[in-house]
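Only one protein chain is missing from this complex, and each of the others stays in its spot.
In this document, chain identifiers A and B correspond to the written order of the chains, with residue numbering beginning at 1 in each.
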Amino acid sequence: MQHLLSVENISVAFDGGTGESVPVDDVSFHVDAGETLCIVGESGCGKSVTVLSVMGLLGKGGHVTAGRALFEGRDLLAMTDAELDNVRGNRLTMIFQDALSSLNPVLTIGSQVTESILAHMPVSRAEAEIRAEKLLTRVGLPDAQRVMRKYPHTLSGGMRQRVMIALALCCSPRLLIADEPTTALDVTIQAQIMRLLKELQQEYHMALVLITHDMGLVAEMADRVLVMYAGQVVEEADVHTLFRSPAHPYTRALLQSVPSIHDTQDRRLASIRGTVPELYQSIEGCRFFNRCEMARPECAQQPQTLEPAPGGSSARCWVVTQVPEMILEAAPHAE
Amino acid sequence: MQNDTPQPPLEPDGAQTLLSVRGLIKQYPIRRGWFPRTVATVHAVDGVDFDLHRGETLGLVGESGCGKTTVGRQIVGLETPTAGEILYHGQPLPERLRGGERGDRTRLQMVFQDTFASLNPRKRIGDILGDPLLYHRLATRKTVWPEVHRLLDLVGLPANAAQRYPHEFSGGQRQRVGLARALSLKPDLIVCDEPVSALDVSIQAQILNLIRDLQHELQLTYLFIGHGLAAVHYVSDRIAVMYLGKIVEIAPSSDLFFAPQHPYTQALCDAAPVPDPEERKRDRIVLSGEIPSNLQPPAGCRFHTRCPYATELCKTVEPALIAHVPEDPGHMTACHHAQRWITKKGALQA
Partner (left out) sequence: MMRYLLKRILIAIPVLIGITLLDYLIMSLAGSPLSMMQGPRVSQAAVEARAVELGLQQPFLVQYFTWLSQLLHGNWGYSIKTYRPVWEMITQNLPPTLLLMGVSMVLAFVIAIPVGIYSATHQYSKGDYTAVTLSFLGTSIPSFFLSLILVYVFTVRLGWLPSGGMSTLGTGGGFWDVLLHMIQPTIVLTASLAGSNIRYVRSSVLEILEKDYLRTATAKGIGRRRVIRRHAVRNALLPIITVIGMEIPMLIGGAVVVEQVFSWPGLGLLTMTSIMNRDYPVIMGVSLLAAVIVLLGNLLTDILYAVVDPTIQLK
């Protein structure tokens, strides 16, 4: 059975090395029809860059140096711009974090939605407008007709994000990529948007790739989870396994540093010492080495690969995958 | 992972009320026209009362427009209240923030959300921390550097940080500087305005732990403002939930989330994603509609437009913030129907 999206060994680099841009190293994952994959990691780990590269949306100076991204069997990275434009906005769509800056401020909502429809479907303008209105209603915008004539800056944050979802849905995509869609929204609005996404997923039988740094959101939405750190995938698991028995030390540390409203007063959040190394592309061995509680001298010497770990996930850590019994001992600290 | 022995929670000294807020109101008029005519008013804070006891942390949560940041800013003196009073040790605070009054005002300090914007990018860390000390005569030119180093050490930064500029640090480190700055004038009370919202998850944990540890070490009192329920819960002894300028519920933090009495609190709890996939199927309230604008707050109970249980009474009469269970005076709610929820233990049900 072919995966809907199969990303194979993608690496991304940026010329000139501008501060914000994060190289991505040998990332692979897949998404099947109808399922939800969450890519989770902290800022700078490369999760956004990975999906932007798949969509062909890398900005200045970024290019994919290796790998393939097979969507419905065809390699997106090998397509011409025209071929890619056939797929983008149509069967493969994306929504972004800041809906205000992601919508053109001088065009009405209606014109931006109909533009999408007209680009991919052989309908008349009038028909496109009718469809646009229906879409806006479907995503929960009251009085869709009036909204069509409004400009993005006159809507609230939650409403703008619904517009983005409508844009992404206009041609019944097979896969929607959502890059931190609710990070900027209030928590009750976030709950509304997430519920909407789940409903739409069911209705359109759509796969969802959700990028987030919120472990709570991962627990709510994901079928499977990809954990990224310093440009690499460090763990891949189904969501229950990930929370029940996380394998990679980073994942474990991350889960232990997340507070919850169900915590008792004596819980102490675990914090990860140190910071992400700056030029991690040049690190030979494990990139988490300088912050890992279980680090051993060998960890810094060999590049780590993603291997199956006990419990059912895959982890990029030889200690966990090869010698799991060592985890139970207190490991000597190594810098 | 720095998982040392858990610190026992600090018992708030009930007899010592450090700060009292009564009837705090802050309105911003919107003026239009030739001769400035007030066409509308933003009701940012519309009647807030609470006490802060020495040594405790009061969390203030709520979504956009609820006024929590404005409350914090008024306490610290960055905004002047339109009405109401703020009493510190029982005395009203001097109105003016600058110029002359160097007494009580310096005891109330603030830590800000945006670590980039709240540190002067052209000043070295050492100056950022040292200048207020010199200005307030808390140190002389001779004693200021040791004091700066002491502050840096307190927040876990190396001494050489004093020579560097804010942009050379990460967000978490800058927030440590923010804390050090707040601590430099030896305050009694620190208002933390969303100090961790802009930070990564693992760094949030570091800073939250630091905030808690400093409280024990220095006997601080905090007003912790945030919109992340879990983070606020972690540091707070009591939590007040705000909606559209008013407090709708206030209770000890464990009670608040275990047995909320207000539908909005319940909705917030339900909306906050829980990092446990087994919790997915739970019943929950998802509020409909948008947060109303605070230009025209709804009549009666402000929450009635989104409340799944609103009745006619709710639309016309504003509920008072009172303790509905006499044995539990610390848990107050502003809801006409709070009694209904209390009889059912735990989660609200329709």
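Please note the rule applied: contacts are C-beta pairs under 8 Å (C-beta built on N, C-alpha and C of every residue); 3 or more make two chains touch, one makes a residue touch a chain.
What you see is a predicted model; the values in this text were computed from it and never measured.
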Practice item. Would you indicate which residue among A:28, A:102 or A:156 is in contact with the undisplayed chain? Key: A:102
**Study point:** Touching residue (missing chain; options A:167, A:272, A:292 or A:306)
**Key:** A:167
Practice item. Touching the absent chain in the whole complex: find that residue among A:24, A:49 or A:87. Key: A:87
Point to revise | Absent-chain contact - pick from A:13, A:57, A:283 or A:300 | key: A:57
Practice item. Kindly note down the residues of chain A that lie in touch with the hidden chain. Key: 55-57, 59, 81-82, 84-90, 93-94, 96, 98, 101-107, 115-116, 119-120, 151, 153, 164, 167
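Note that only the chains that are shown with their structure count from here on.
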Exercise for review: Provide the C-alpha centroid distance between chain A and chain B, rounded to the nearest whole angstrom.
Suggested key: 31
Exercise for review: Over in the complex, which chain A residues touch chain B? Could you list them?
Suggested key: 42-43, 156, 158-159, 186-192, 194-195, 213-220, 222, 239-240, 243, 253-273, 275, 293
Point to revise | Contact footprint of chain A on chain B as seen in their complex | key: 1-4, 6-9, 63-64, 170, 172, 200-206, 208-209, 227-231, 233-234, 254, 257, 267-280, 284, 286-288, 290-291
